[in-house]
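Apart from one protein chain that is not included, each protein chain of the complex appears where it belongs.
Just so it is clear, A and B label the chains in written order, and each chain counts residues from 1 on its own.
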Amino acid sequence: MQITPRDIWNISPHLVVAALGLIILLIDAIWPRISKRQLANLALLGLIGAGALQARFWPRGQVTPVLGGMIVPDGYTAFFNLVLLVGAGISLLLSTDYLEWDGSAHGEYHALVLFTAFGGMVMAAAGHLIVVFLGLEILSISLYILAGYQRERRESQEAALKYFLLGAFASAFFLYGMALVYGYAGSLDLHAIARAAGAGQGAAANQLLLTGIGLLLVGFGFKVAVVPFHIWTPDVYEGAPTSATAFMSVVAKAAGFAAFVRVFALAFPGADLRHQVGAVVASIAMLTMVVGNTAAVLQTNIKRLLAYSSIAHAGYILVGVVAVLRNPAAPAEGVSAVLFYTLAYTFMNLGAFAVVLALRRRGEELLNIEEYAGLGFRYPWLGALMALFMLSLAGMPPTAGFFAKLYLIRAALSPLVGMWWLVITLALTSVVSFYYYIRVVTVMYMRPAVEGEQAPQASAGPHLGTGLALAALGTILLGLIPAGILQAAQQIAEGLVELGGMALR
Amino acid sequence: MDPLNAFLIVSAGLFSVGVFGVLTRRNAVAILMSIELMLNAANLNLIAFARFGDPTVLAGQVFAIFVLTVAAAEAAVGLAIVLCVYRNIRHINVDDLHILKW
Partner (left out) sequence: MNVANLGFFLVAGLSIVSAGFVIFHPNPVRSALFLVVNFICLAILYLTLNAQLLAALQVIVYAGAIMVLFLFVIMLLNLGGERAREDALAGQKFAGGFLALVVLGALSVGLYQVVSAKETRPVTDAWRLEQMRFQAPPGKEGEVQIAQIGSELFRNYLYPFELTSVLLLVGLIGAVLLAKRRLPEQSQPEGQRRDRP
C-alpha cells in the first residue's frame, strides 16, 4: 500500500485532532502556569479547523476506502465526525468554569477530550474491524481516565473503577466476537466480511458468524448503554465529574452508534441474517426503552435521571437500527433517522448538562431535582433553557427531539420492517418520559424558591454561556428547519447503502 | 479430532473461565486478571484461525499483536485506577464500594 498525499488529505480531520491533543500536552508541559482557559480556546480553534476540513466531505464524500481499506472518507464519516467535533467543542466550552471551580483544571483534561474525540472519529470512519476496535479502545480508555479525573473525590474514583472493569469486560466480548468473525470470513475488512457473508458458507459456518455477531452486539451494546448492558451507566454518570459526564453521554453514544450502524449495515448482507439479527436488536430496543424510561421516573438526582434518559434514548436509536436491518428495500431511511437523532440528541443532552453545570448551592453542585424549586423565576433564562431541553428530550414539537422521533417512527413503520409493536413501545415509553422530564420543569416553575443561604446560585461565564447558547440554537434550529439536515442525512445514508452494494460486487 | 476444533475448544474454555472470574471475584486486581484471560482466549482464536485458514495471510497474527498492545494499555490504566481508588478508600473490594449504588 502506498500512502499518497490524497490519503493524508482524506484523513486530515483525524490528524488535526490528534495533533492538537499532542500540542496541548506539550504546551501544558512547557508552560505549566498557562491559563487552562487559553488551552481550551486553542483546542476549540483546532476543533473548528478540523470541522472545516471535514465539512469538505459533506454531504457525499468519497466512497472508495483509503489507506488500504482502513478508512472510508464518505459522507457518513463526515456527518458523524462533525457531530463528534461539535460534541467535543461544546463539552470543552462547558468544562472550563466547572474545572476551575472544582480546582482540577489541568491541561490533560483538554488533551483527553481531544483524544476521546479522535477515537470516536476513527470508529465512525473505520472500514475495518481492527480500526473499529482500536478507535473504541482509544475512546474508552480516555473516558475511563476522565471518569476518574477528580482524584480526591471517592465517587469519581469509584465511577472510574466500575466503568473500567465493566468496559474492559465488554471489550473482551467484542474482541472475541471479532475473532470469530475473522474465523468465518478470513479477514476483518468490512467489505471482505460482506463478501464472505453474502456468499454464504453453510449452516455450520453460519452459526460461527451468528455467535460472532452476538458478541459484537454485546460490545457495542455496552458502549452505547442499552439494556441489559447498561448497569454501569447511572453510577458512572453520577460519579464522574459533571463536565466529563456531559461529554461521555454524547460522544460515546455517537461514536458507538456510528460504528454499530456501519458495521451492521455493511458487513452482514443477506436478508435472512439481517432478519434474525434485526429481531434480536428489536427485543433489546424494546427492553431498553421500557427499563430506561421506568427507572428514570424513580430518580431524584438529576445526573442519574439523565443517565437513565440516555439509556432510553439509546433504545429509541436502536429502533432506527432495526429499521436499517429489516428493511432491505430502503435501508437509507433508517440510517438517516439514526443520523438525525444522534445530532439532535447531542445538542439537547449537552444543553441539559450545561444547565446542571451552571448551578451551585453552598459550594456544592446542585444535583437534587427537588432543589431546583423556583429556579425558573430566580434565573428566567436558565429556567427557560432547561425547559426547552427537557421538552426536546421528551419529544415535544416543535423541538429537535420531536422531529428526531418522528423520523425514527417513519422509518420503523414501513411494512417491510414489520415491527409495529416496536413503534407502539416507542410511543408509549415516550409518554412515560414526559412524566419525568416535565417534573423537572414543574419543580422549577411551580414550587416556591428557597431564599437566603440555601438558595441555589447560577454562574455562567463566557465559555459556559456560549456552550449553552450553541446547544439551545441547535435544539431550536433542528426543530424549526429540520428539512435541510434531513435531506443531507438522506443523501449520506444513500451513500452508505451504495457502499454496501459496492462491497458485494 | 480436528486441530482447529481442539484449539477453539481450549479458547472457549479459557474465555468462560475468565467470564466466571470477572463475575465472582471481588478484588479489582483479580477481576483485571480474569479479563486478561479473556483477551488471551481471543488471541488464541485469532492465531488458530490464522494458522488453519489461508496460510499465506498472516492477518490473524497481526491482529494478535494489536490485541497485545491494547491489553498493555488497558492494564496500565486499570492498575492506575486501582491504585487511585486504594489511596482514597484503602481497599479495592468492588462489593464494598457503596457510595454509589452498585
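Note that in this section a contact is a pair of C-beta atoms (placed from the backbone, for glycine too) under 8 Å apart; a residue touches a chain by one contact, two chains touch by 3 or more.
Keep in mind the model is a prediction, meaning the values are calculated, not measured.
Within the set A:50, A:124, A:138 or A:400, the residue that contacts the chain not displayed is A:138.
Where chain B meets the chain that is not shown, the touching residues are 1-10, 12-21, 23-27, 29-30, 32-34, 36-37, 40, 43-44, 47-48, 50-52, 55-56, 58-59, 61-62, 64-66, 68-77, 79-84, 86, 92-93, 95. Panel shows chain A; residues 1, 3, 11, 18, 22, 25, 32, 36, 67-68, 70-71, 100-103, 105-106, 108, 111-112, 115, 118-119, 122, 128, 130-131, 134-135, 137-138, 141-142, 144-145, 148-149, 151-154, 160, 176, 180, 183-184, 201-205, 207-208, 210-212, 214, 362-364, 459 of it touch the chain omitted from the view.
The rule is short, and it goes like this: only the chains that are shown with their structure count from here on.
Work out the mean CA point of chain A and of chain B, and you get 26 Å between them. Chain A contributes residues 130, 133-134, 137, 141, 144-145, 148, 151-152, 154-155, 157-162, 164-165, 168-169, 171-173, 175-176, 178-180, 182-183, 186-188, 234-235, 238-239 to its touches with chain B in the complex. Residues of chain B that touch chain A in their complex: 8, 15, 18, 22, 28, 31-32, 35, 38-39, 41-43, 45-46, 49, 53-54, 57, 59-60, 63, 66-67, 70, 73-74, 77-78, 81-82, 84-85, 88-89, 92, 94, 97, 99-102.
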